[in-house]
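Of the protein chains in this complex, all but one are displayed in their positions.
Moving on, here comes subunit A:
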């Protein structure tokens, strides 16, 4: 499935990280990151755990605050706002306004356990976007159909499999129509046989959406299929980036070569592994 769309090279970025750093005490998680994401662009972040890729997404979702640097969303400051001609720290109201353009799917789903599936999806449409209930329900049903769960609308999260839960979480984020969606290791908590159904849904969304996507993933084949650009992070920096073929097949830096080699040894990577094993 070719899901890649032409990304407007000249368009202003939908997201711009500028000199972003994040530290927890002495531990530097992100170290002066600069990164532009163009509207509709699909980027995949790969790298060892603790390399800062999840933090990069969490800063954009306003779940964590950068230590220094700025983030712009659609040309507007996210963590800062202008007051009397000076850039000051954003207040809750400002964050609320800007983060409406961002959506996120989490590794552990984080569905609301006390609400059934349709209410999970409708909740923010009704109470945040203030849509009339009937319209919110119609749009939610449509979205659940898209992720193949129309027959589960009155079930509760505890009654679903991991793959189904994650598809609900995707529907819940999508229905808000964000300009950029963050997928934070969304298949890492799933049983192996359930990974495919979730990846298929994301591919499907990627193929038709104008939406930009940031995928944090350990699924290399998936990154290759979907991403316009793959970024390799290590030690809080973006070490190498480029088109998937270049990054995954012709890595230049030693660190990326090592990461990919280790990765293949642990997880296997279709034909590549066979070749590697055959050669040994």
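The criterion applied here is as follows: contacts are C-beta pairs under 8 Å (C-beta built on N, C-alpha and C of every residue); 3 or more make two chains touch, one makes a residue touch a chain; residues count from 1.
Going forward, contacts and distances are computed from a predicted model.
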item	value
Protein name (UniProt record) of the chain left out of view, among "GLPGLI family protein", "Sulfhydrogenase subunit gamma", "Ectoine/hydroxyectoine ABC transporter permease subunit EhuC" or "Peptide/nickel transport system ATP-binding protein"	"Ectoine/hydroxyectoine ABC transporter permease subunit EhuC"
Per the touch definition above, residue among A:66, A:157 or A:251 touching the missing chain	A:157
Contact partner of the left-out chain, one of A:49, A:68, A:110 or A:161	A:110
Omitted-chain contact residue, chosen from A:96, A:133 or A:265	A:96
From A:53, A:94 or A:172, residue that would touch the chain that is not displayed	A:172
Among A:83, A:127 or A:262, residue touching the chain not depicted	A:127
Residues belonging to subunit A that touch the chain removed from view	61-63, 92, 96, 99-100, 102-104, 106, 108, 110-116, 123-124, 127-128, 156-159, 169, 172-173, 176
